[in-house]
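With one protein chain removed, the remaining protein chains of the complex are shown where they sit.
Moving on to chain A:
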Amino acid sequence: MTAPALELKGISKAFGPVQANKDISIAVQPGTIHGIIGENGAGKSTLMSILYGFYKADAGEIFIKGEKTAIPDSQAAIAAGIGMVFQHFKLVENFTVLENIILGAEDGRLLRPSLSKARKVLRQLEQEYELHVDPDEIIENLSVGHQQRVEILKALYRQADILILDEPTGVLTPAEADQLFRILDRLREEGKTIILITHKLREIMEITNTVSVMRRGQMTATVKTADTTPEQLAELMVGRKVLLQVEKAPAQPGKTVLEVENLKVTDAKGVARLKGVSLDIRAGEILGIAGVAGNGQSELLEVLGGMIPGDGVIRLNGAEIPLSGQGANGKARRDIGIAHVPEDRQRDGLIMDFHAWENVAFGYHHDPAYQKNALFMDNAALREDTARKMEKFDVRPPDPWLAAKNFSGGNQQKVVVAREIERNPDLLLVGQPTRGVDIGAIEFIHKQIIALRDQGKAILLVSVELDEIMSLSDRIAVMFDGQIMGERLPDQTNAQELGLLMAGMANDGGAA
């Protein structure tokens, strides 16, 4: 057997009292794809940062092709043949593809020779790995999928043998993700070693040869992918049995709660974001909105939640609601029974420096139960209420005095969800309910949403996670370019069909 392409022995790293990585050892064989899976905060990113020279490990050794290698900085990582594709691309957006590729890997003081050499090498790489990108295009004009290719090309141009990809599919459409996997497959065939970091079990099962599971800074298992199941991996990640399938009874839709007719939104730059959206949601029903981020779903949530003005007609339980001017704001919406779990909880859902109990009051601070008298709020009552909600929603730690920023992503989201759901709204608007939330909390939040539906409430769910849309929704509407491309029933469609709609490729005349 040849030496492993990459071997870690006993890597440990602590940030203050937090042990981010504890005694981690793995060996990755050349020409394989090795998955690393774990919840948020399990220590995956720290481990990769150590490999790429961003952090120095407190203890442990790194071997590359059998040789002990020190990686004090990114330069050393690149020299050792490690290439990294970050979740958030490290590209200069107004540079060309070519300029981004040579940045930091120029051949001399003058640019021209480097550029022409890179152009040649790029053409070779393109043929070798079927990675097509126009070298003279400006990065910001490229689709996200193509920008990711540029990142891969950057690594290959630096002659990386080991390619690390951190959550590479988070920003891709299903079709783009398939393309990425074909590229990775091709790279594997050419003998490259790939490390794929993800929290999506499906991706691990689809493409990896071996998989390591991380939990709370430790590597809990390394197994051959062929010998494992998603259920087993999920259990290893969370440390207990997890329901991957959402359990829900068939919907029992009642009367129509929300009617939306020809809703239009134009942003501050004059760009039309919603181009005439019509939909309705009945009581006891979840309508899921699928789509690639940036196709108007955010604006749909925001206009319904009263955060931005729009044109058109919306009715709640038959009564028309103003879409602009007085009465079109978050408080007015909440007063009539529309609760909103915003997409970006850190920007729109919480004030990160404020205590949990203060955050629980937001949007409902006029509630008579929170007032002591005409002048003062009853903070003690508010804290009591917060403690009760935290208990019920299993927020950890259940401490109303903790600042929002000190909770993990999943627990922050639980605070927001608790605040909105516990008001017993007629309509719940919920955006990306499980973004950056770990598997255990995902299961819990999904259950709460379904429970609200079963109480006969209407729910509008927006998510870029197709799996989430398909498992939670009773009906699915697909948005593309500010329009609804079509509606499907989850049991009568599949990811391929939805993916085509999300890419705007098929239009069955639903709205346009």
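Methods note: a residue touches a chain if its C-beta (ideal position, glycine included) is under 8 Å from a C-beta of that chain, and two chains touch if they have at least 3 such contacts; residues count from 1.
Assume contacts and distances are computed from a predicted model.
Q: Just by its UniProt name, which of "ABC transporter permease", "Quinol:cytochrome C oxidoreductase", "Sarcosine oxidase subunit delta" or "Peroxidase" is the chain not shown in this complex?
A: "ABC transporter permease"
Q: Looking at the whole complex, which of A:A42, A:M84, A:L125 or A:L500 touches the chain that is not displayed?
A: Answer from the full complex: A:M84 touches the omitted chain.
Q: Using the touch definition up top, pick the residue from A:R109, A:H132, A:R240 or A:R347 that touches the left-out chain.
A: Missing-chain contact among the listed residues: A:R109.
Q: May I ask you to list the residues on chain A that touch the chain which is not drawn?
A: The list for chain A reads 45-46, 49, 52, 54, 73-75, 77-78, 84, 86, 90-95, 99-100, 102-106, 108-112, 114, 154.
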